[in-house]
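Missing here is one protein chain; the remaining ones are kept as they sit in the complex.
Entry: subunit A
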Amino acid sequence: MSKTTAINWEVGPIFRALLRNKVGAVLIAIQIAVTMTIIVNSVFIIVERDQQMQRVSGLDEDNTFYLSSLGFGQNFNAKVSIQDDLNMLRNLPGVVDAMQINAIPISGGGWSMGLQTKPGAEYDGVGTAVYMVDQNVLNTLDVELIAGEKFTPTDIRWREPAQGDWPDKIIITKALATSLFPDDEWQTAVGKTVYINDIEPMTIGGIIDQLQAPWIGWDKVENVMLSPEQMDQDSTRYIIRTEPGRRDDLMPQIEELLANSNKNRIIKGMRSLQETRERSYRSHTALIKILSTIMVILTIVTALGIVGMATFSVNQRKKQIGTRRALGASQGAIVRYFMVENLIISTVGVVVGAMLTLGLNIILVNVFNLDKIDWYYIPIGMVVLWLVGLIAVFAPAKKAANIPPALATRTV
């Protein structure tokens, strides 16, 4: 058996020496633990928010905008006005399609209803957003029909102001089909009957690939039903899709055309989908910025703390380091000493940090309804903080390695 081994990491003596000088080490370990807790939870929240922001609404967002028309006076006829407006809009060069709609996806405000697969008040419904649309819906909203049939002009009815019943035939999203019939293939939903207002039957005529509800924070944001109807209301909203690149010049043009075409109404609330997305996700963007800033600051503060503590302990142990060099430590062995010492402290820090991270996540889950953290965030966070520690301690360790061995005999 060989008497020697390649490298001795000195873990035992370094650990025992640390135990005799706990305070500084414990403070740094706590700092590492707290930093890890906040960083890992922040990253988790950021990733989650970012994923929400990456979701697509289904619309041709870059080329879509909407506006409201508010009619007034006895001479205003909503039905006539809506038909005139849509004729004008659909024939305008640069406009791909246009449609009256009751609510705008991802805008924050809209209608929701419950659908159930069996009639009766005793059954629970599945929540869905409702868009009232006409036969031009697929083209206007840029959605694809993936099963069943689209709406024809004869499917579209007028909904009077006080009317409470629903059309016979609807189109739903694939996500809603899966929600309604979780045990079946989504395609089989076509032709099935669902009930609205507990007992009122409607047939599923078609399924579209994807369209989001108005509420981005809703966990069923993909549950959408299209109801074939136009609304006989003085105040209405149009959604307009333009050819690529035409949106910005068409917006003021259309606003003016509509305002001039009928003096008994005003046009307001014109906004692009792009702006709507920015407004809806504004708090997401702000939160991501705040958390990122906090993370960067905390990481820097922790790294500086490690640098400070290591520098302090190098200065305090100059003579000891000189003695170690005199006893045969190479410069590498001195660097290694401080690296190992830092790793021991960091390891305590990240282990405590892992527990605190889970603890904070549990609080966030309970109080703020956040999701449970994915397990792999914890080991990644541990490794990152280990690395931060090693990088931070490297300069002081190099400084220690440069302490001359002669210091052992030169100082008393």
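Keep in mind that, in the parts below, a contact is a pair of C-beta atoms (placed from the backbone, for glycine too) under 8 Å apart; a residue touches a chain by one contact, two chains touch by 3 or more; residues count from 1.
In this section, contacts and distances are computed from a predicted model.
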UniProt lists the protein of the undisplayed chain, choosing from "ABC transporter ATP-binding protein", "Copper chaperone PCu(A)C", "Cytochrome D ubiquinol oxidase subunit II" or "Succinate dehydrogenase / fumarate reductase iron-sulfur subunit", as "ABC transporter ATP-binding protein"
For the full complex, which residue in A:239, A:329, A:345 or A:397 touches the chain that was left out?
A:329
Contact set of subunit A toward the excluded chain (per top definition)
1-8, 10, 12-13, 16-17, 20-21, 319-320, 323-333, 404-406, 408-410, 412
